[in-house]
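For this view, one protein chain was removed and the others were kept in their places.
First chain written, first letter: the chains are A and B, and each begins at residue 1.
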Amino acid sequence: MSALLLSAALGLPILAAILMLFVPVRQAPWWGLGAAIIILAASCALLAGREHFGMWHEVNVRWVSNLGVNWHLGVDGLSWPLIGLTALLVVGCAAYLLDRPVQRDVRQLLALIFVLQFALVGVFLALDTIVFFVFFELTLPPMYAIIAGWGGAKRTYAARKFALYTLVGSALLLLGVVLLSIDAGTTNLVTLQGGGHGSLAVFAILAVAFAVKSPLWPLHTWLPDAHTEAPTVGSVLLAGVLLKLGTYGFIRVGVGTMPDAAADASPVIGIFAVGAIVIGALICLAQTELKRLIAYSSVGHMGFVLLGIAAGTTAGLQAAVIANVAHGFITGLLFVLVGIIKERYGTGELAQLGGIRFSAPRLAAIFGLATIASFGLPGLAGFWGEAFAIVATVQRGGGLWMTLASCAAIGAALTVAYFLRVLRQVIARPADAVQPTSGWSFGEVIAVVPLVLGVLVLGLWPNGVLSLSLGPVTQIAEALP
Amino acid sequence: MTIDHAALAPLYALSGAILLIFVLDLVPVPRIVLLGVGFAGLGVTAALATTVADERRSFCTEQLCSYVTSRESRIAAAALCATVAIVLGLSVPWLRENRDRAAEYLFLLLGSLLGAICVLGARDVLTLIVALELLTLPLYVLVAFGSRGSSGSVTFFVLSVVSTSVTLLGVALLYAVSGQVHFSALAQASIADDAAPLAALGAALFVAGLAFKLAAVPFHAWAPTTYDSAPIPVTTYLATVSKVGGLFAFVLALNTARSHLSSPGALVSVIAVLTIVIGSVAALRQVRTLRLLAWSSVAQLGYVVAPLVTADGAQAAFAYLAFYVPISLVVFGALLALRGVDDGGTLADLQGVARNRPVLAAIVLFGLLGLAGIPPALAGTWAKVAVVSSLFDGSVGWIEGIVSAAVAIGIVVGAAVYLRLARAMFVAGPPVRRVPISAWIWCALGLSVIATVIASVWPDEIFEAATDVANSLASQVS
Partner (left out) sequence: MIARASLLLLAAPLIAVLVGFLAPYRARRLVAITSIAATALSALGAGVSLWLVGTHPFVLSDDPKIELDTAFGTSVMIADFGDFAVTLIGRIDLVSAVLALMVTLVALAVQIYSVGYLREDQRYVPYAAQVSLFTLAMLTVVVAGDLLTLVIGWEAMGICSYLLIGHDKNVAEAPKAAVKAFLVTRVGDIGFLLGIIILAVGAGSFDITTVLSAVRDGAFSATTLTCVGLLLLAGIAGKSAQFPLHTWLPDAMAGPTPISALIHAATMVAAGVYALARLRPVFLASETVLLTIAIIGAITVVLGALAALAADDIKRVLAFSTMSQLGYMVAVMSLSSDTASAAALFHLLSHAGFKALLFLCAGALIHAVGSNLASEMGGLRKTMPLTFGATTLGLAALAGVPPFAGFWSKEAIVQAAEHAPGAAGAIVTAATWLAIPITAAYVMRLWLRVFFGKYRGRARPHDPPPSMLGPIIALTLPTVGAGLLVLWPLVIDRSTFSARVNAFDDITGLHGYDATYPLFTLMPSAENPSLSPHITTATISTILVLIGAALAWWAWRADRAADPAQRLGALRPVFAQAFYLDELQDALVTRPVQRLARAARFGDERIVDGAVRAVGGGTVTLGQRLAQRHIGLERYLTLTATGAVLLAVIAVVVWEVTR
């Protein structure tokens, strides 16, 4: 049964990708939406048999004996929220593509999205270091193709930068997992958890690998270009899930398997995380393009996730988990909305936009909601992760961590500043020239509504995610010295 | 002197086929007959190689033998035959057009294969060098078969002479200080203290000169011109069969030389790092597809050499090459299908391929991902994992650190190279005339793809074969 459920969650996206190549072009998005919903259902089916600790479902088959690689997949409370998030965002992407003119064959785009989903789910399910690495790498080609094939004017440059920069991370990940696995004599992430293997150097290699993906300042500069040029669905998946590979890897492979080294390195990670928060916010204050701005905002938000991880307490890791999921919802929503705005108003330049409050009040309202959720208004999804990242930092105590907590809080205030600037420019400022070209389409509504609900539900009931992850997170945190 | 004919049976079979082709060329026979003889010769050779199970020794003096075949080397021989069969399949349309040169072509190709198979069994330096020359000599002519092949041929020849002379100098020095020619004897020879530096120099030159076959830096300069000007099937052969023969020779030489070099790892690491870095970086701005692939194969052979810095890295080297061969067949074969035999063309010539030839474009893409080591072409990924694992197995010193850093850099730069090639296919281009592609080519290409997929999904057999080969080569010098 476990094997069946896992295979369905992992295999259906590939089947969907193949299916996409054979459906008629005109109905392709509908087929895509249907497939995405079935995959979402399959992902939810994994919830059956969930447990507080340990794996809910597990498959472990010998694969490459000579490298010690096992086809070892499993789902637990740490990985499921991200699998669910991925499935939901893919539904949103497919819905967004309904009745939307796309430059190239929409079937290929959908197929690539499903391939990407396959790779992402694979990373979250992988319990073998090498399998983890394989899926981690597998996310590159489809994402590259989505950006290069359906992106904006500078898509070639952006896609290449994305692929090569994150490949640096992958190459380091390869070195890191191999070093770790050889040192431990096993590639089994379940046995590796709790530590005893690897050195600070190995942890450092892995940390840099994940920091590139997360991305952690100053290894982030692939992100703004990729986001700005990617098509809307690409941005949604990039920000919504792809960045989480880094932070998920940090927790599962980095901190989870090398607690001692992680504890030694935590001040450094903490400093960089807070640097990301503050510098990301400052850069956003000076940004003039909407998509680029939101891309940079991700740098700051992921900074909070990494701060939680650096703090390394149960609360910190829980904060990282919830901030991961929340960021997926919020930034996914923001990118969908920015996509709609750019399409309707023909520009993403802050200076040229304005008055959406008057010309499209619903769009303005939802954009406003996404924005205030993004800067962490209490009661919305973004709050819990950021607040508890700071809580965890304060928990660590001492001069350094208190300073970090203060700087993070200042960064949070700067975040408010730049988002309010955006709202003022885009929503409130009376505009004369720009008028919308269309109203809401059905697909847009289907894409937006689940994300809005996610933002609200996660804000009012974060325990939906936190109760799942508490068990595994506690185990990881307890191993930390 | 004992001669074990069973050990030599595959060689006899192949020689027989070569002779038959030579004779048949004198009388006008249909081309299909020549091809039939060629394929049959390959089949019989492979069959003979695989049927004899245990170790066979030949040309022995007391304990030392000059030619030894173990089960593993015979499996390698069979694999080489299969590879050449695919190369031959890729050549068929070209042979159809150049009817008069078909026999010549077959004769030279199979002759070179004969050399390659001899290399697998060679256990003394002289046999090795003769076998290598047998492997290389026909290639000078084969390269020149291309319409633009003369410059490549000359380059290949001249540089080959230089490197062979380096090897011979090394061999001579080793022989001078030890008086031995057999690898095992050479490896175990006790050298007088004052002659030790000379032995080290000899060992280094011996190993370095053999880097030529692998197109490893600094003996790589022939590759771009030669690859670009040879007919694509010959290029494919150069990239695959020739490399396998070269690696056997290199590993044998290195195993022999290890005891005379105080730090063999340092020497190999210099070669590996330079090969990886220079190969991938120089490939970055190439405009012609085959030149680009030539530089990339330089870099790929750098990964092959890389694990050899550690004493027991040979299995990873063989494994890497074993994964690399089918992937190369895929890439070169698909390129041949797209561009014809003679001219790889420039990147700009690939415009519009994705639209006009989606299946071929997908196959090229698959192959390029394999070369870059990126899934779903897992064969390439396993190869890279094997190399890195091998480097880190045991204590990790600064040499391993530097080499693994070079591997990491190479992976990234290499990806940039392959990305450029892949991207070229997806640039919208004018609708091109769709040249019909021969069933022979589809067949060869299909087999290559299937081989790569099998290597991706069930890589264990390859790893085991590589381990066996490495172990048997190591046992030869102990």
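Convention: a residue touches a chain if its C-beta (ideal position, glycine included) is under 8 Å from a C-beta of that chain, and two chains touch if they have at least 3 such contacts.
Bear in mind that the values here come from a model prediction, so they are computed numbers and not experimental data.
Peer 1: Just to verify: which one of B:Ile232, B:Ile278 or B:Val305 makes contact with the chain not shown?
Peer 2: The one listed residue touching the chain not shown is B:Ile278.
Peer 1: Quick one: which of B:Cys60, B:Val130 or B:Val154 touches the chain that's been left out?
Peer 2: B:Val154
Peer 1: Among A:Gln193, A:Thr314, A:Thr331 or A:Ser374, choose the residue that contacts the chain missing from this document, as touch is defined above.
Peer 2: Final answer for the missing-chain contact: A:Thr314.
Peer 1: Which listed residue, A:Ala3, A:Ile18, A:Ala201 or A:Ala286, touches the chain dropped from view?
Peer 2: Candidates A:Ala3, A:Ile18, A:Ala201 or A:Ala286; residue touching the omitted chain: A:Ala286.
Peer 1: In the full complex, which of B:Val130, B:Ala221 or B:Val427 touches the chain missing from this view?
Peer 2: The missing chain is touched by B:Ala221.
Peer 1: Take the complete complex as the reference. Which residues in chain B touch the chain that isn't displayed?
Peer 2: 154-155, 158-159, 162-163, 166, 196-197, 200-201, 203-205, 208-209, 217-219, 221-222, 224-225, 261-263, 266-267, 270-271, 278, 281-286, 295, 413, 416
Peer 1: Which residue numbers on chain A touch the omitted chain?
Peer 2: 161, 164-165, 217-218, 220-222, 279, 282-287, 313-315, 317-319, 322, 357-358, 361, 365, 368, 372, 377-379, 383-384, 387-388, 390-392, 394-395, 405-406, 409-410, 412-414, 416-417, 420-421, 423-424, 428-430, 460-463, 466-467, 470, 473-474, 477
What we mean here is this: only the chains that are shown with their structure count from here on.
Peer 1: Across the complex, what residues on chain A touch chain B?
Peer 2: Residue positions touching the partner: 64-67, 119, 130, 133-135, 137-138, 140-141, 144, 148-149, 156, 160, 163-164, 167-168, 170-172, 174-175, 178-179, 182.
Peer 1: In the complex, go through chain B and note every residue touching chain A.
Peer 2: 319, 369, 373-376, 378, 381-382, 384-386, 388-389, 392-393, 396, 404, 407-409, 411-412, 415-416, 419, 423, 426, 459-460, 463-464, 467
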